[in-house]
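Every protein chain of the complex appears in place save one, which is left out.
Here is chain A:
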Amino acid sequence: MGVLGDIGRRARGAAALFTQPLLPDDLLGTLNPLWSASEPHARVVGLRRETADTTTLLLHTPRARTPHRAGQFVGIGTRLDGVWQWRTYSVSSRPRDPRRLAVTVTAVPGGTVSGALAHRTPVGALVRIGPPAGEFVLPDPVPEKLLFVTAGSGITPVMGILRDLVDTRPHALDGAVLVHCDRTPDELVFGSELRRLAATTGLRLVERHTAAEGRLTPDALADAVPDWAARETWACGPAGLLDALAGHWDRFGDPDALHVERFVAPAPVADPGTGGRVTFTTSGITADAGPGVALMAAGESAGALLPNGCRMGICHTCVGKLRSGGVRDLRNGDVHDTPGQSVRTCVSGAAGDVEIEL
């Protein structure tokens, strides 16, 4: 592959001499967006209505994509009223067929992007697709005793994990427990498939219908799964549930045995650093980025029109090159100060004065 890769690089470099100032990728992408490697697109080839407000989009993705791992998410970009909007969705399909990706979208009340994706996306539509990311994955080897706790659309990444286990390691499902909450039995996304899984594998499915039984509490969970503390747990759902679980595991269990997936911007680290002055060298705009303030937010409030996407560090739309100074990754506090490094402005703050090429 090394030699082939080298030849490929040289061929692209040579082709770029003929297409410059464009890149060959720009021309390929104009011809067919699916051929663009720098802005990968996927085509919607199928739609499955899961419930009244939830739709699974089946996506035909480019060949060169990095395959995802079960439980990971991808950024999905869609053009609404001419503007590219990015959101992240968990992959619900199995990794073994990376060119057929399924993402399951629940229309959030008042959410323009989720509503458009869930209800108004025709078969044949093109979306942009980001690289797979996320740590909500099973380790290898798979822990012996598994517990999944999900609520609402939080089932999506777990569905991906379950489908992958059926496919590759069905024995891991034997004795595993899934506690899933949704308002009513009818609203349960993937309901029939989950019940079938429970009937045909050793998976124990605990359905909780919150309209009748109320929200899941850590105590109710402990009642339903008495050996919860002995299990390695993956949980995904609304922030309230995840916070309650995290508190419970902190006090009564092993916090390291709980893995959660949140779909909101991560809270900034405890020490947000000092902040500083950020200069966007291309647009010539300078802004004060206080401690814990993302460079993008600082720039936007100073009137800069910056490229942006998911705004949580996933889609890589907002990347600019670091020219001078240092930035702090607001999610983990790491400081990066290598000139030329790519900086995601949506999750980076200023560590002193900083210049970004944007």
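In the analysis below, a residue touches a chain if its C-beta (ideal position, glycine included) is under 8 Å from a C-beta of that chain, and two chains touch if they have at least 3 such contacts; residues count from 1.
Everything below uses one rule, namely that contacts and distances are computed from a predicted model.
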Absent chain [UniProt protein name; select from "DNA modification/repair radical SAM protein", "Linoleoyl-CoA desaturase", "Probable membrane transporter protein" or "histidine kinase"]: "Linoleoyl-CoA desaturase"
Full-complex contact with the absent chain, from A:Asp26, A:Glu187 or A:Asp337: A:Asp26
Touch with the omitted chain, as defined above, among A:Val3, A:Ala64 or A:Val83: A:Val83
Chain not shown, touching residues in chain A: 17-18, 20-22, 26-27, 29-30, 38-39, 79, 81-85, 282-284, 305, 307-309, 317, 320, 357-358
